[in-house]
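A single protein chain has been removed from this complex, and every other one stays in its place.
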Amino acid sequence: MPRCAGAPIMPDERIEKGQAPTGPSTGEPAGVVASAAIGFLVFLLLTTGLLTVGSGGSSSRPVDQPVEFNHRLHVEDVGLECNECHEFAESESFSGLPTAETCAFCHEEAQGNSPEEAKLVALLSGGQPLEWGRLYRQPAHVYYAHSQHVSVAGLECERCHAGLAASSRPPRRVRKLTMDDCIDCHEDGDAESDCTTCHR
Amino acid sequence: MNVTRRRFLGFAAGTVAGTAAGVPASWTLSDWMAAIDPGVRPPTGPEDAVLSVCKLCPGGCGLRVRRIGGRPVKVDGNLLHPVSGGRLCPKGQAALQSLFHPDRLSSPLRRVGPVGSLDSFEPRPWEEALAEISERLRLLHQVGRPESLAILRGNQRGVADRVARRFLDAFGSPTDVVVDRGEQAATLALYLTQGVRAAPAYDVRSTDYVLSFGSSLLEAWSSPVHMMRAYGEFRQGRPGRRGKLVQIEPRLSVTGSSADEWIDVRPGSEGILALGIANVLVSEGLYDRDFVSERCVGFLEPLAGSGGRLSLAELLSRRYGLEEVADRTGVSNNVILRIAREFATARSRLAVGPRKGPLLPGSLFDHLAVQTLNALAGNPDRPGGVLVPEEAPLAGWPELPSDESAAAGRARPRLDSAEGGFELGLSDPERLAELVLRGGFYPIEVAFVMGADPVLTSMTPERFAQAIEKIPLVVSFATVPTDTALYGDWILPETHFLERWDLETGPPGVPFPLVSLSQPVWGKASPGTRSAPDVLIELAAEVGGSVASAFPWPDVPSMIRAEVAGLFAARRGALMGSEFDEAWVRMMEGAGWWAPGYRTAEELWSGMRESGGWWDPFYDHGDWRRVLLTDSGRFEFRTDLLQQLGDDRRPPYALAAAGSEGEPLGARPLLALVLFEPLPVAGGVGAELPFLQELLEPGLEESWSTWVEIHPETAARIGIRDHDRVRLTSDQGSIEAKARVTARIVEGAVAVPVGLGRKGGGRWASGCGANPLRLLVAARETVSGLPAPEATRVRVAVVGRDGHGEGRA
Amino acid sequence: MARFELDLGEDERLLEPIAKTGRKFWILVAILLAIWLFGMVGYFTQLRKGLQVTGLNTPVYWGLYITNFVFFIGISHAGTLISAILRLSQAEWRRSITRAAEVITVLVLFFGVGCVLLDLGRPDRALNVLKHPNFSSPLLWDVTSITIYLICSTIYLYLPLIPDIAILRDRLGKRQRFYRALALGWTGSEKQQKLLNRAIGIMAILVIPVAVSVHTVVSWVFAMTVQPMWHSTIFGPYFVVGAIFSGIAAIIIAMAVIRKVYHLEDYLKIIHFNNLGILLLVMTLLWFYFTFAEFLTTYYGAEPSHMQVFLSKTEGEFAPYFWTMFVTCFVIPFAFLANHRTRGTVWGCVVASVSVQIGMWLERFLIVIPSLSAPRLPMEASTYRASWVEWSLLAGFVAMFILLYAVFTKLFPIVSIWEIHEGREHSVTEVTERVESYLPGVAESSHG
Partner (left out) sequence: MARWGMVIDLDRCTACQACVVACQVENNVPPTGADQAELGRSISWLRLAPHGEAEHGTRPQMHLMPVPCMHCDNPPCTKVCPVQATQIGEEGLVGQIYARCIGCRYCTTACPYTVREFNWKQPDFPEPMEQGLSPDVSIRPKGVVEKCTFCHHRLQVARDRAQLEDRPLAEGDYVPACVESCPAAAMTFGDLEDPNSEVSRLKQSQRAFQLLEELGTEPKVTYLSKGEWGGQV
């Protein structure tokens, strides 16, 4: 909290400058600063619980996926387009995660011999839905339409999901998007940055 | 130097330590502040819409339910539906709150303790419930007393009602009690004057001047949205033509607040004023001479065969002279004359009868008076007048299998209309309760209650509760426990109307026939629930024999398909469509063509799923052979009834006249009781939803409680201040409520809203407010036998001071 | 190590409270801490459940917290402003009271700021004020001016403390490190002395406009809206006058308590009370003038929305508060202070001051709540009744304020030793010279 510590600096400096060099060591003003700062902090803490900075720590726990999906294999080797599995990216606000039916289109029976695929085939044959863990977390108060960015603005998926297509296994951590992530791009791209364009 | 450096380091270390301790502490603190992020994150998904029909009131609005990822998130009016036209009332808007009500039942409940409390009920499996009920039914059927089964139901005009009716017919009981008096008085008045068995449809949309005699035209009307849409057009929808609404009532209602003028009359004197105005019309020669001479009887000579001794003209001039009417109603001569002349000279004018809500149909006298006024204005079956609705041509049910015992049971008199009454077969739930308690011609042993809550809404709530308790087996269907259910034996969890298929005919007050299709909007119906018709069909199968074979369909959807096929066979009407479609169909049918837009029953079915239903927008005005079915073939002025009812009437307006008649107003005067139904809780439905509780009375900003409106002068006399807690006491009972001192109610009366004061209804309704129906004395109007709530008088006393302060709970 | 040589003489007793601490003090500390803890329980309840635990509602969005905020900020004018004015006007009688006054300012400001933080729905986001400042918001002006005021007041308290801290460093024999750090190597050399006096002089000038600005800005929080009986041009000076009013009353109370507890009758004499009493009397009349002007213009304007608030204060639901305020802010202090026999006693001044504190708190309350209770568009407002949480926090804040004040007197001399000393040594000659310089004839004769 720099502004709190800042307060006592001025008198110290002023007096110090006017002081004989024989005065106490330079450590003392710092000590004063520190003590005042601590005093102020402790005070604020006690008075208002101001230390409750930021909302929630939500330390990103590793995300478990039902299947360790290999993006590179599907995109580079098989040559699938993103929207073949994320089928709503062009038309809806959400891109859509592939459902069991989508996967079953190719993987009703095993195509190769990867253990992950075997897991998938087992899941599919069990008739269970695929419950993917979310990797990108957009705050609930943000309106974001994939359709707008993909179809109208014509952005490539890599622009935001950099490196995902080339990864052989899903990232383990949630990527939390901040407002800066949006604003930077919006300003570069001359897109609207009215609050109500995105906040809802 | 060493010392100071150490000190510096010490401080630095302290700061670091402080931070190190502080940061985790702050996380803990913020966790402890309890999830700042509400943690609710509604999932997104593809969007679509499903069409259904609202059943929170009998209004029959077509719904369009917006879904995201298969979850319903918003209910709006179906744009193509002729009743709602894309619009909706607050109740309909709150439909999702009832679908997702936290107190929805999910398992049958059997009562094991004293009545009147949900705590006395225990969850039991469906099998046990059905086994016990079907066992009782089989027994009744075997011993040949099928009439001992009664069904009490609401009036939603849907599958549930038709199945209930069919079940009774097949089983052999005549006692099909519709717990909905909303249209009874108006229906009776239309029947007695025009001979048609229907509730009148007021064509407000096409008129210029509406004289509303205490009606809730813009609130809990027969079909509120349909009427409000018409009203919008009436007011500002026709360039150069703005309609005027004059509201005549003792309490300035929400309808009155929208009106151009409020004429305050003494409680119960609306009909007298109507006849007073009629008298002005006649004496000044302002009535529709053509219509009266060509289409009416009883105007200049007494109606033949009715036993009446006076003609209408005589009756009016003798009994309803200006001075006398002014004296009895409290409305000045000038106002009566002015209103009468405005009414008479308007290009098109309409008088609306005092239907105050689903529970308060008004009296026959008042409705007859208004009908009389309308006839003098030449309104029957004229554009902008009083129209006569037509039944939808719904068919497709096979003949009942023959069963002698059932036929014998059916032939017995209905228990609720066993004493007197007209042949219209109007239900009389209060009489049913009375006969159950007193012991009528035959006992009721099993009763089903579906879509109705008579313990809350009947005019004798306490008697009804006792009657329900007395019947050996009462089975209630409910989504959230109703008051009636709490006095019964089994509560069966019902699917919500948004979760099931239904096919319902048009609501009262809408002149054209229509059939709306309801589709389930929610893939996963609430677990453990079943729809009432499904359960009845299942029970029929259990009872077996002719009862079982009366239901040849495997399930409700296939039953509906058969009915739609019958509709196709009627060879008329069209799918619901845009205004352009409507105009097209009208034009074609007017020219004698049928242009339905479908060629097969299958096309009709899929078209109905997409548009919301079928209707026939063509209305043939002046089809006298359809709308004048009296013996004379004309509109009959029933002076005999007006005279008799007028003589028998002992309404409390006499007392309200500030001491001029009856006993003088003392410190604890007897006051007239004026009941009204706020739209959000009208018909006893709505208090269970918090959004509707919020809206009870926007003018006084009352919500979540029952209040009593009292005039400042009257309040001062008794010593009541605004926001005091008061007790209302009648000969029948007493309730407590908050006093609101306002000049919106005339002197010498108190106005109390109906719809609160429930035992059931879940967390938000239970225990909230009071039910003023408990105050009503068991008075009935002569001739019609309708309950006469206006006969009740109350005394008011302060029981707590300062609703704002200490007294606030 | 350099020492600050000063012959204390009888002023030695001013160190007594610091040297010795009795059981009574610890009992007081315990009681005050208990009250503070009660307040903290209230606050944590509020953090957990949200502001529903207060009596606030729609449309009475602001209540006790904002009332207390304005009240505390008002009291803060006790010290710095008054002491600065007295210093600049070279009022010699100031010497024994400036410290006691300045401490009030610094401490109470924290609680003023604290009240705003209490009022926030999201205290965790308080720093958004720095991250996304909106400079058109009077609340931001408030943050700015209060921060500056706090800094200036702290410096202004600290500067004259330095020589006294040096005395403690050299004589007390305990808390050596603490005092050494704070004394900044003060030796009392002429150069240091001169520098210090110049710094104090600068700060005294600086602090006055800042103090005036603080309360003006606080008033603008209300006056910048268009709400009835807030949107008023005289709110700035009206609030400043009110602030000085309650500030002086606060000093008188503090002085009386110190005098009684530490037996400093020789230092805080009747003349001090009398002088401050006269000041308070002037402020009483000024307060009456402003209040009268404010209500009279409203009454004559007779704008319906304003009259609604006006009437709720004068004859409606807030009338009991309003007339109590009038009596406690005007009638009682005027009666006690206009009469020299009561003004010339400690108790007389204290009664007037306590009365003013009550009245000024009510005044703040009556500014905040009635305007909100009567919105322009009619709305059935439920009456605002402060909850236990809000009261507990007021109690906690007052307790903590007293505690910190008491602790201050246990760490530092509450009467400025060196200033008394200085006064004794230089003032008499200086004042004689000064007075002579005003008077015709005297200068020539003395110089002649």
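Per-chain residue numbering starts at 1, and chain names A, B and C are given in the order in which the chains are listed.
Note that contacts are C-beta pairs under 8 Å (C-beta built on N, C-alpha and C of every residue); 3 or more make two chains touch, one makes a residue touch a chain.
Note that the structure is a prediction, hence the values are computed from the model and not measured.
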* Asked: Which of the visible chains would the unseen chain be in contact with across the whole complex?
  -> A, B, C
* Check the options B:73, B:411, B:587 or B:799 and report the residue that touches the missing chain. => B:73
* Just one of C:126, C:195, C:285 or C:407 touches the chain that is missing; which is it? -> C:126
* Residue in contact with the excluded chain [from C:18, C:56, C:214 or C:346] -> C:56
* Asked: Where does chain B touch the missing chain, residue by residue?
  -> 34-38, 40-44, 68, 71-77, 86-90, 92-94, 96-97, 99-102, 104, 209, 218-219, 224-225, 228-229, 231-232, 235-237, 239-244, 252, 254-258, 260, 262, 264, 679-680, 690-695, 698-701, 703-705, 711-713, 741-744, 763-764, 768, 808-809
* Asked: Please identify, in ascending order, the residues of chain A that touch the omitted chain?
  -> 91, 93, 139-143, 145, 147-148, 151-152, 192, 194-197, 199-200
* To do: In the full complex, which bits of chain C touch the chain not displayed? Write them out.
  => 49-52, 56-62, 116, 119-123, 125-126, 128-129, 131-134, 136-140, 143, 221, 224-227, 372, 375-379, 381-382
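Keep this in mind: only the chains that are shown with their structure count from here on.
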* Structure fact -> Taking mean C-alpha coords per chain and comparing to the overall C-alpha mean, nearest is chain B
* **Between B-C and A-B, the pair joined by more C-beta contacts** => A-B
* Structure fact -> chain A and chain C have mean C-alpha positions lying a whole-number Å distance apart equal to 47
* Asked: Quick one: chain A and chain B, Cα centre-to-centre, how many Å?
  -> 53
* To do: Indicate the whole-number Å distance between the mean C-alpha point of chain B and the mean C-alpha point of chain C.
  => 65
* What parts of chain B, by residue number, touch at least two of the other chains? -> 7, 29-30, 33, 36
* Junction residues of chain C - those touching two or more other chains -> 44, 47, 124, 181
* Structure fact -> Residue positions on chain B within touch of chain A in the complex are 1, 3-5, 7-8, 11-12, 14-15, 18, 22-23, 25-27, 29-31, 33, 35-37, 41, 44-46
* Hey, which residues of chain B end up touching chain C in the complex? -> 7, 29-30, 32-34, 36, 700-701, 804-805
* **In the complex with chain B, residue positions of chain A that touch it** => 24-28, 30-31, 34-35, 37-38, 41-42, 45, 49, 51-57, 88, 92-94, 140
